[in-house]
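Note that one protein chain of the assembly has been removed; the remaining protein chains are unaltered in position.
Labels for the chains are A and B, by order of writing; each one numbers its residues from 1.
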Amino acid sequence: MMSHVLQKKDFWAGVLYIAFGVAAFWIGRDYPMGMAGRMGAGYFPTILSVTLMLIGLLSAARAFAQEGEAVGAIAWKPLALVVGSTALFGLLLSTAGLVVALIALVLVSAAASQHFRFEPKAAAGLILLVVFCTLVFVKALGVPMPLVGSWFGE
Amino acid sequence: MRALKLLSAAALGIAISAPTFAAGYPEKPVTVVVPFPAGGASDTTARVTTQKMQESLGQPIVVENKPGANGSLGAGQVAKAKADGYTLIVGSIGVYAINPVLYKSLPYDPTKDFDLLTVAVRTPNVLVANPNFPANNVKEFVEHLKKNPEKVTFASSGAGSSDHLTAALFWQKTGTTGVHVPYKGGAPAITDLIGGHADVSFQNLGAVSNHIKAGKLKLLAVTAEKRNPAFPDAPTMKEAGVEGVEVYSWQAVAAPKGLPADVKSKLEQSLAGALNSPDVKGKFNDIGFEVVANTSGQFSEFLNQEISRWKTVVETGKITADQ
């Protein structure tokens, strides 16, 4: 029974709620509380974080009392590649420019799929996407993104 | 789908194209940072002015909105930008004069980090009330406030906004008190004022003039030096017996400190030319803005006066906007 609890979704969801609740309570401990008539900046956050902690406790308790589904394996590879490629895009956009950032985003994220092969069709799609984004977002809509970034001179 | 793309590209292309004829600065498009969302007063000022400036500078001018933290996010970025004349800022009284006295840690210092170019436009604030509010003029209003301390609700467009500080200044000059009720921007404050949920407010004239004309709001006084031609019956604060409550909301243009002299003079000329052109003036007048277009020296002197005045108001009223 006990070994199962640590695998249950309810248990970890509870842990997540408690973690958020405690963090919010701790960070917000200095915000002025005020009174009901003139509530301070800390009034709402305190109520919310305490409520969330309680819900977290209930959820975790439920994991002990009831049967529940197991969390299962975390898909680390797609998680890391999708999140990482998005962050990489942000990093490269101002330094290397839109073209490089787009290529990096597409290739890194695509590596998360087991079906992806870098074949002519994929390359053509990538070029098409870069041209589309340049024309629509930069040229037509005027989103201020440098096509070529500061790494390659001005 | 392709036709769709072409159409959208064509429609938007109009906004970006501009004639090109110039030697030296500027050799490439100029970016004007507006540290507020699109559609606000700073944004409108920037877009109307730069549209005209493109003609004399011969390069496109791109308005870039960098909103955040009462304008200090965008202003901080401009303060750190290269002083080559390709990055400018159009900001409000809040960015230049109020943030510095309100916030302890600011990513820029308006008096040290910027080459001040010109105050572009200004608009007076007006004291407006819900039509059912008992007082009909400033004298009755002050008496009402004295009889009902901490009772009358003053709507403002935000904690630390220019209308909040105007209310604080008014309380200090008249020895009265009230309840400050901040909103998220001017529009919801005006809505609640019309609905009678809040009592009075200091608002930009342009934002409320139509409601006054329609009888949805009652105009008590103008915080200008002179009466406004659109409302000749409304007295100035001074005429109504309250000294020292002349407040304007203003929008000004600046660049990062250390512009080359020739670039600075070219920008100043272009700005003055654009602001004083009849069509730009007309557009600003239509929205209740008055073109100022002063010199950088006048701007700098004016800014020092504004900062010291608001510093006093903030310190006297013990107003805080951050921890």
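FYI, a residue touches a chain if its C-beta (ideal position, glycine included) is under 8 Å from a C-beta of that chain, and two chains touch if they have at least 3 such contacts.
Throughout what follows, contacts and distances are computed from a predicted model.
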{"item": "The complex's invisible chain, by UniProt name, from \"Ubiquinone biosynthesis protein UbiU\", \"Cytochrome ubiquinol oxidase subunit I\", \"L-lactate dehydrogenase complex protein LldG\" or \"Tripartite tricarboxylate transporter permease\"", "value": "\"Tripartite tricarboxylate transporter permease\""}
{"item": "Sole residue of A:Leu6, A:Ile127 or A:Val143 that reaches the chain not shown, by the stated touch rule", "value": "A:Val143"}
{"item": "Absent-chain interface as seen on chain B, which is shown", "value": "1, 4-5, 7-8, 11-12, 14-15, 37-39, 43-44, 47-48, 51, 64-70, 72-73, 76, 107, 151, 153, 158-160, 179, 181-184, 187-188, 190-192, 194-198, 206, 209-211, 213-214, 216, 283, 286-287, 320-323"}
{"item": "Hidden partner interface residues of chain A, rising order", "value": "9, 12-13, 16-17, 20, 24, 27-28, 31-32, 35-41, 43-45, 48-49, 51-52, 55-56, 58-59, 62, 69, 71-72, 74-75, 78-79, 82-87, 89-91, 93-94, 102, 105-106, 109-110, 112-116, 122, 125, 129, 133, 136-137, 141-145"}
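The definition used in the following text is that only the chains that are shown with their structure count from here on.
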{"item": "Complex contact set, residues of chain B against chain A", "value": "5, 8-9, 12-13, 15-16, 31, 62, 64, 323"}
{"item": "For the chain A and chain B complex, residues of the former touching the latter", "value": "30-31, 135-136, 139-142, 144"}
